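Note that one protein chain of the assembly has been removed; the remaining protein chains are unaltered in position.
The block that comes next holds subunit A.
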Amino acid sequence: MLTVEHVGKELSGKLILHDVNLEFERGVYGLLAPNGAGKTTLIKLLATLLTPDAGAIRWDGEDIVGMGERYRSLIGYLPQDFGYYPNHSPRRFLKYIATLQGVPRDEIAPRIDELLAMVHLSDQADRKMRTLSGGMIRRVGIAQALIHRPRILLLDEPTAGLDPKERVRFRNIVHNLAADHIVVIATHIVSDLETIADRIVMLGDATVREADEPAAICERLEGRIYEVPSGYVLHDGQLKLSEIQRGGETAKRIYSPDPIPESADRGIESVHPGLEDAFLLTYRD
C-alpha cells in the first residue's frame, strides 16, 4: 500500500500542498483538480522527483525516498510534458527505457511487441517518432510507463492530445490494468475518470478537498442538481454550473441547496448529479 502521510510541499516560496493524507491500494485513483492545484506536484512527489518538506510517503510502511532503486523499479511514470527522442523509432525508444528499467535482455523484444500491440502502434513501431502524431507519441508514453511491469502507474495528464477514439482506448487500457496495479491519474478532464476511477481525489487550497468513490461524491449532490431554462433567475445559494443543450434550446444546469419544485411546464427538472457537477461545484469561482 502506498500512503501519503501529512505531506507538505512548498515550491518557490509558494505553498503547493499542506498536510495531505491519502492511501492508495489497487485500483484507479483520479487526481482531479484545475490547473495549478498541485496535481503534478503530488505526482512528482509520488515519483520521487520531489521530496516532501513535511510528512512522508511510504510504500508498505517504508519511506519511498530511502527505497531508491527498489521503489523506482515499482513505478511507471508518464510525465505531463512527455519528452522523446524525435530521431528514434518507438521500438528503439522503448528498448532504451526497458534497458534503463532493468528489464532482462531476452524479455525486452517480446515485451515491446506486446506493448506496441496493446497501444495499437505495431504498424508505426519503426517510424521515426518525429513523424508520429501527438496522440501516437502519448501512446508511446503509456507503453514506456508499462515496460517493466510496474506495480504503481503515475500518469500525469495522460490523455492530453488524444482524440476521442484514443481516449476511449486509453480508458480501456487503464481499466484492464486496475485489477493488479495502483494507477494514479492526474487530470482536469472529468470524462477521463468518470467511468474508470475507483476513487477521486480533489485537491484545492493546497489540501485534499474530497477523497471518495465517484458514486459517493455524486450521491452527496443527489436532489440538488437541476436543469432549468436559460431564463431562470437564480435564488440565494443557487449556483449555475454549466450551460447545456436541451431539446434544441439552451438550458442551465444549476446547483440548489434547497429543493426546487419540479415543473414540466416551467422546464425545471431534477437530474442525476455527475462528477463534472461535483467538480464545478468544488472549484466554483
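The criterion applied here is as follows: a contact is a pair of C-beta atoms (placed from the backbone, for glycine too) under 8 Å apart; a residue touches a chain by one contact, two chains touch by 3 or more; residues count from 1.
Here is the rule we go by: contacts and distances are computed from a predicted model.
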From "NADPH-dependent FMN reductase", "FAD:protein FMN transferase", "Dihydroorotate dehydrogenase electron transfer subunit" or "ABC transporter permease", the hidden chain's UniProt protein name: "ABC transporter permease"
Candidate in contact with the missing chain, chosen from A:L2, A:I75 or A:L241: A:I75
Touch criterion as defined above, residue of A:I57, A:I97, A:L116 or A:L162 at the omitted chain: A:I97
Among A:R26, A:H88 or A:R209, residue touching the chain not depicted: A:H88
Absent-chain contact - pick from A:G36, A:G66 or A:G223: A:G66
Residues belonging to subunit A that touch the chain removed from view: 44, 47-51, 62, 65-70, 72-73, 75, 77, 79, 81-88, 96-97, 99-102, 144, 148
